[in-house]
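For this depiction, one protein chain was excluded, whereas all remaining protein chains were kept in their positions.
Chain naming follows the written order as A and B, and within any one chain the residues start at number 1.
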Amino acid sequence: MQITLSVNGESHALDIDPRTTLLDALRDHLDLTGSKKGCDHGQCGACTVHVNGRRINSCLALAVMHEGDEVTTIEGLGEPGNLSPLQAAFVRHDGFQCGYCTPGQIMSAKSMLEEFGNGWPSNVTDDLTAAPDFSDAEIKERMSGNLCRCSAYPGICRAIRDAAPDEGMHKTEAAE
Amino acid sequence: MTEHLKMDEVQPRLLDETTQGAIHRPMPRPEGPLKVSGRATYAAEWKMDNAANGVLVRAAIPKGHYKVDASSVEAMPGFLGVYTDRMPRNAAQGTMNTNPAQIGDEIQYLGQPIAVAVAETFEQARDIAAALKIDYDRDDDVAAGPDTAQQVNEKDDPFDQGDLDRAMADAAHSVDATYTTKGHNSAAMEPHAALAVWDGDKLTVRASLQMLGYNRNELADSLGIDAENLRLLSPYIGGGFGSKLGISPEAIAASVAAKELGRPVRVVMTRNNVFETVVRRTETRQRLRLALDADGKLTGIGQENWQSNLPEEPFAEPVDLATHFLYAGANRRYGQHIAIVNRSAAGSVRAPGEAVGMLALENAMDELAEAAGIDPIDLRVANIPETHPENGKPFSSRSLAECLRQGAEAFGWSARQAPGARREGEWLIGMGVASAARTNILQESKARVTLNPDGTALVETDMTDIGTGTYAILGQIAAEMLGLPPEKVTVELGDTDLPKASGSGGSWGAASAGSAVFLGAKGIRRRLAERLGCTPEDLRLQDGVATGGNNRRPLAELMDAPLSEIGHLETGAKSNDVHQAGYGAHFAEVAVNTVTGEVRVRRMLAAMAAGRILNEQTARSQVWGGQIWGIGTALTEGLDHDPRTGHIVNNDLAEYHVPVNLDVPDLDVIFVEERDDDANPIQAKGIGELGLSGAGAAITNAIYNACGVRVRDYPATPDRIFSHL
Partner (left out) sequence: MYDFEFERPRSIADAVKALKTEEAIAFSGGQTLMPTMKQRLAMPSKVVSLTAIEEMRGVRQDGSGIWIGGATTHATVARETKDSYPALSSLAARIGDPAVRARGTIGGSVANNDPSACYPAGVLASRGVIVTDRREIPADDFFEGMFMTALEEGEIVTAVKVEVPETAHYAKFIQPASRFPLTAVFVAKYGDGVRVAVTGASESGVFRWTEAEDALSGDWSADAVDGLSAPDGSDMISDLHGTGDYRAHLVKVMTKRAVAAC
C-alpha cells in the first residue's frame, strides 16, 4: 500500500505491506531505529512513540492506520550535543544501563509529565477530582508500562523528577 | 610493545597514588548521549542494503525427529529459502569456546530451533515460518520435568567432610528444611539478533554477545570455518545477564543462510523465542541442614540440590558455590542431582549458583537464628570462618562483618520487632537480612592503550559493555593513569579485530579488562618517565602535564607521535593460593497484607564490599539491578512448564513477571571501603552479581518477621502467602 507518514515533522512516502507495524515502518523503512522492539506485543514499552502528542506502543499499531497522524520518535526529541532536558537527566542520573529500553522510557516520561499537567489520574491516585501529587508512587505507577531489566528504575525516577521543571509540566491540549 | 603481568604477587596500589581524580567518583556513561537519543546501534539495527530477513522455525513437539518440507512455502511472496544446516539445539554455554550441540534432525524440547525461514521482508519471513510444513516423527516417551525423568546424574562433592548426620543429632539447635525455586529467564530487553555478511571466505557478524573471544571460536566451530576468517561486532548490547554468553542459534542460522544466498541475512528472535530457546536458569529443590552448638557456633552445613538439564549439556547450576566458604562448621555435605529432561537448556542466568543457592542458605540461617534465639546478624558474624573451611586457604579482603554491621546501623535494624508485632491497619511490617557473597574470578585480558601528543587517548579491546559500565570505567582507568580528564579518552569495544579481553560474565569483566587497560597505561607511563628522566615511581601525570625528577613538561613536549602499549594480564598464583570473593549484606523492609497476602517491599539497603569501586555511579546501578532482581526472584518470577510437554507456558513478558517500576521502592546502597590486593593490580572485584546474591532472601526473611509465614517455595506470590496466614 502507498501511504504517507509524518514523523518528527517530516513527511515520508512509503510503499508498505499492510501488515507492517508502525514500529517496523520506523525501524526498517525509515531507518529510525531509536524506537526499540523488545516484545512486539505491547508488553514492554520499548517501542513507545507519540502519536498526535499521546504515547502509544508502536508495535501494536499498523503503519497504515497512521496516515495523517503526527508521529514523534526519540530521534525527534534531541541528539548528542543537543539533548532534551529529559534525555540529559537520564544520562546524569544513570537512568539506564544497556540502553535498550531507554528511548521508550524517555518517550513515556515526556508524555507522563504532560498527563500530570493535565491532571490525569493513575492507578494509585486516591482522589480523582484533585490534581494528582507529583509523588514517587505516582511517577512509578505511570512508568510501569516500561520494563527495564537492567532495573534502572531508581535512576529513571530521579531523572524524571530532575527534568520535570525544564520539560514544562503544564496543561496541554492534545488531539485524541 | 606489551606490558605484561602474571598475577602471582600483590601489586602496589598505584591508583591510590595517582592524582587525576578520574576514578572512583560517580561519572555518567560516555556513551549515554547516544543511548538516550536512540543513536546507539544494536545488532539488528545496522543499515545493510540488500539484507534478507530470517525467522527461526521451532519444534512444536518435545521429542522426536523432523523433516522440513520447503516446497510447502516456496510459492509464498518473498520466499528466499529455508535452511536447517548446522542448526544448534541451544546456545553454547559461557566460555565453552566450541560449538554448541548440533543434533541434526533430532528434537529434544518443544521450542527447539530447527530451521530458519528467509524472505525479502520480515513480515514475509514471519508468515513463511508459520506456514512451513514440517513432518514430525514423534517420540511420546517425554521427560517433561524432574519428576518424570528416567535419568538422573548424581554428583558427589569432593569437599564432603566429617559426619553431618552426627552433627545434626548432636546439635543444640538445627534446621533441616527443603526449599524450591522455579526456573528463571534472563529476559534481557534486546532480543537476540544477528546480521551476517560474507565477503568470499570472510564472515562478519554483528550480534548481541557478551564474550566475543569465545563467541568467535564457537561460531567458527559451529560453521566449520577458521576463526581467523570471522569478525564479530557487538559495540552495544541490550542486556545479557548470561543469556548472551555463548553463541546462539540466530547467529549460526544467519551465517548459514547468508552463505547460501550470497547476501546479508538478519535473524532476530521473537520474545517467545527468547523465553523458549535461550538458556533458562534451572528450577531447583534444595535441602538445607544446619547444626549449631550451644555456644552459637555452626558445627555442620549441608546443601543438597536437585535440578534439570538437557542430555549431554555441560552445565550445572552451582547452587552451593557460596556455601562452601561463607560460614564455618567442621561437618559438611553437598550433593547434586541433575534430571535429564525435555526442557530447554539450563545455563547461566545472572549469578548462577548464588541467585538461588543463597535464597535457601540465608533463609535457613534465619530459621536457625530464630530457633536459637540469636539475632540473625550476630549468628552470621559469629560464624565467619578464619580460613576457608574446606581447604584452609587464606581469604583475600573480606568485609562481611563490616557490611552486616554498617548496613544494620544505616538501615535501623535495632528497631526490628518480633513477628506480627508491627501492624499498620491491614498491613504487618517486618525486616529481614541476608549475607551476600560472590566468588571473584580473574581472566586473561588484553587491551591497547594509545596516548596522543594532543592529550587525548584511545582504549581498544574486544571487551563488551552489556550495560555494566565498561565504556565508563575503562576510560576512567586510562584517564587516571595517564593524567587526563576522562572526556579526553575514547573507548572502542566489541570488535574481535581488537585485543582480546575477558568478555562480560561471571562479574570478572571490570577487574580483568580494567587491569589490562591499567597495564597498557602503565607501560606508557614507563616510557614517559624515561623521556622525562625520572623513575616510573616518581612520575606524576595530571591534566596533560608530566612531573618528576624536578622536571615538569606538558605531554606534547614529550611526544611527537602517539605512544601505544598493549596491556596483557594473566591469572597467576593468587587465583589459586588465596580464596577471593566479594561480600555484602542485604536488608529489606516489607509490608504483608493480612487480607490479601500481598507483599510490598518498602525499602532495601545493600552494603557491599567489592574491593576498589571504579565508578560509584555505575557500580551503584549494578547493585540496584541486583536488588531489583532480588525482588523478582523473591516475589514475581518463575517459569512454568506444561506438565505433559515441558514447554514453557509463561513465555512472554505479560506472563513472566519481571519487576516493574512500581514494584521497586527507592533503594539504598553503601560501599564499604576496601582494596583487594590479592585480586588484581587495580584491587577491584566484581559487583554485578554480588548485588543479587542473597537479596531475595532478605525479602523473604522480612516476610517472616512481618507475619510469621516462612516462604520456602519461590516465588512468594500472594496466594502462597495468603494460604499460610
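Quick note on the criterion: contacts are C-beta pairs under 8 Å (C-beta built on N, C-alpha and C of every residue); 3 or more make two chains touch, one makes a residue touch a chain.
From a predicted model like this one, the values you see are computed outputs, not experimental measurements.
Peer 1: Quick one: say which of B:D85, B:D163 or B:E598 touches the chain that got left out.
Peer 2: Touching the chain that is not displayed is residue B:E598.
Peer 1: With the missing chain put back, one of A:Q97, A:S111 or A:S151 would touch it. Which one?
Peer 2: Reading the full complex, the residue touching the unseen chain is A:S111.
Peer 1: In the full complex, which bits of chain B touch the chain not displayed? Write them out.
Peer 2: 77, 123, 126-127, 130, 595-598, 632, 635-636, 638, 640, 649-650, 654-655, 657-660, 663, 717-719, 722-723
Peer 1: Can you list where chain A touches the absent chain?
Peer 2: Within chain A, the residues that touch the unshown chain are 1, 17-19, 21, 40-42, 45, 48, 51, 54-57, 59-62, 64-65, 108, 111-112, 115, 120-123, 125, 128-129, 142, 144-145, 176.
Heads up, the rule we're going with is that only the chains that are shown with their structure count from here on.
Peer 1: Using the touch definition from the top, list the residues of chain B that touch chain A in their complex.
Peer 2: 28-29, 31-42, 44-45, 47, 121-124, 127, 186-191, 236-241, 268, 270-271, 466-469, 617-618, 620-622, 624-625, 627-629, 652-654, 658-664, 666-667
Peer 1: Would you mind writing out the residues of chain A in touch with chain B in their complex?
Peer 2: Chain A residues touching chain B: 17, 19-20, 24, 27-28, 31-41, 43-44, 46, 73-75, 77-81, 83, 87-88, 90-92, 94, 96-103, 106, 124, 136-137, 139-141, 143-157.
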